[in-house]
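Presented below is the structure to which this report refers.
Yeah, one chain of the complex is gone here, protein chain that is, but the others are all in their spots.
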Amino acid sequence: MKFKKIVCTGCSLLCDDIIIEENDNGRIEQIIGACVRGKERFKSIKSQNRILTPLIRENDDLKEAAWDEALKKTLQMIEDSSNPILYGFSTTSCEAQAEGIRLARAIDGFIDSNSTICQGITLEKSKETGVTMTTLTEIINKGDIILLWGFNPIESIPRLLNKILFSRGKFRMTGREIKTLIVIDPVETASYKIMGPRDIPLLIKPASDLELIQALKKICKEEMEIPSEGIAGIDKMDLERLVANLVDSENISILIGQGMLQPSDDGDPLKELLELIEILNTVNEKGRVSIIMGGGHFNMTGFDQTALSLTGKNHSLQFKDSTLIDTEDNIITKIEKNDFDLSIIVGTDPISHLPLEISKKLVTKPMILIDNKKNSTYYVADVVLPTAITGVETDGTAFRIDEVPIKLTKLYDPPNDLPSDEELLIKINNKIKEE
Amino acid sequence: MIIIPTDNFMDLYKLLPQTNCGKCEPKTCMAFALELLKGNVKIADCPPLSEDPKYKDKLAQLQELIGAEEGKKKELRITIDDELCDGCGICVTICPVNARYCYSTLSGKVPDYPPDEHQLFVIKDGKCELLALDQCRRITAQGRERECRVCETYCPREALEISYDIIDE
Partner (left out) sequence: MELRLNSIRLIEHDQAEEFTFGEIEKMEENMAIAFINPEDFEEMYLTKSLKLHLFNEHGEVVVRFEQDEKIPKGTIAMPVSIWSNQLTSTKNGKLLNKNIPVNCEASRDPPTKLTELIKKIKKGGET
């Protein structure tokens, strides 16, 4: 029996303390320490829905094809198009994301990742207000207050609260008893079950985050008193405790989730939250407030960082004549306006996670899918190119939820000599350069 | 397996004299309550409770609470519901025995494998597994520390349950 320490790519926490036990044939016997999401990621190598050869659609059915034929058809489709879009890239390594941006530049395309409908918006808004980042180790060792706003990590990132709230850091040796948890959510999620005597559960009325944030801005600057009837369904005593905790503690981390990213008619709750954090950082004399942006896919943050370092913009990159041009569009508006004639989908499932009115328009044009298993998009794509599973069958770099880069580990060789996403995109890029 | 209606021995302790007079074998009321729960002593083994008329009400309530379980030997059980558990590892990090012997749980990391002989919980293949029940605080500690229930209180899916079950004879 051999024991190895590996990195798990089940979610954006990228746990690097997972131990696997291998038998003499080099196969996994047991996985120690990983949650159910991580265990499923490792077991997916043997999945029956894995794609092992390229496929081309003829007369509404997908037929197996050789690699040469599939690549030839792909390049033909790219050459016939003049306005292609590329989408996905949040389950691939950073090196593959860089190749994707180079491909978009070479074919005058528009490239975007899942972060454009998720935390990429927060990162872009923070350019106007400024934001303080922090790392998980800081919260483990020095954190006092953890505030979950519209975020339920127990269902999406199971080990997050284990690591930051229950651990006994160097300067917080009493662990759970000294850290305070505040949860703001309209529904009583599973995060309310781990509350202790110092914690503050707040059940807010649906769609009234903006009201609460605007009131908190005035209260923290002492321009307004807390009204006796409370705000947005929260009563006065709870609000007093919330304000006292925010203004008087040393290290506060706010974790933002999908609940805060909903668009609203009356204003911009996300921007106002970032401004509230700026105000708190000036009013609070002892400490500081920082944010962590919660997302599910394991390398969504990586695309933001790769795109920022290559082009200066973190999402929605439009290229024309091999240069980046300004645009107000993102992937949703481009599909809505039918402003594309070919789509290349890499490692994601837009037919499942985009609303019906968008997926209806996406299928009207030709589509190329690069993925390792079947999903809803597989049933409508015109060409399917299989690749290896990142983090298990190939290595690379990925960024964690707190923007720390982690090196992934390779365990096995892929079946059928499948290329990794990076190798496939390099091949396509080289062939386009030759012509 | 019959499970006693209350597995919190503090409920039993509140109905005892709480004087620590020393006339019973465990010598303190706190320890007597736990031994009563586990079936190692009977209510009659507390002389003030049975003889002094001012404890008549407490005696009656105690007899009703324990009922037919008096004297039947029970032992500690920690059961984990496999379908509810999602492998989050909060029980591994928060158990005070794990924190004392496995230093990597101090920062929330996975303890070494093969496990230390004192380690109580380990996450195998995405589910929690109990390793060494005899190391639990409820068995090895003295005084108030015996009433340790942190793993049951803080499990977010309520998959852990602490109970005292009758030993099959």
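Just so it is clear, A and B label the chains in written order, and each chain counts residues from 1 on its own.
To be clear about the criterion, a contact is a pair of C-beta atoms (placed from the backbone, for glycine too) under 8 Å apart; a residue touches a chain by one contact, two chains touch by 3 or more.
Source: prediction; values computed, not measured.
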Which displayed chains the hidden chain touches across the whole complex: A
Options A:Ile31, A:Ile78, A:Ile121 or A:Ile344, residue touching the unrepresented chain: A:Ile121
Options A:Thr53, A:Asn330, A:Thr397 or A:Asn429, residue touching the unrepresented chain: A:Asn330
Residue, one of A:Gln97, A:Ser115, A:Thr134 or A:Asn152, that touches the chain absent here: A:Asn152
Candidate in contact with the missing chain, chosen from A:Leu75, A:Val380 or A:Ile432: A:Val380
Where the missing chain touches chain A, by residue: 36-37, 40, 43-44, 47-49, 117, 121, 152, 155-156, 158, 186-189, 206-207, 258-259, 261-263, 296, 329-330, 332-333, 336, 349, 351-360, 363-364, 373-376, 379-380
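Basically, only the chains that are shown with their structure count from here on.
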Whole-Å gap between the CA centroids of chain A and chain B: 42
Chain A - residues contacting chain B, complex: 3, 15, 17-19, 21, 30-36, 38-40, 137, 140-141, 154, 158-159, 161-164, 166-169, 175-176, 190-191, 193-194
Chain B residues touching chain A - in the complex, by the definition given at the top: 86-90, 92-94, 99, 104-110, 112-113, 122-127, 154-158
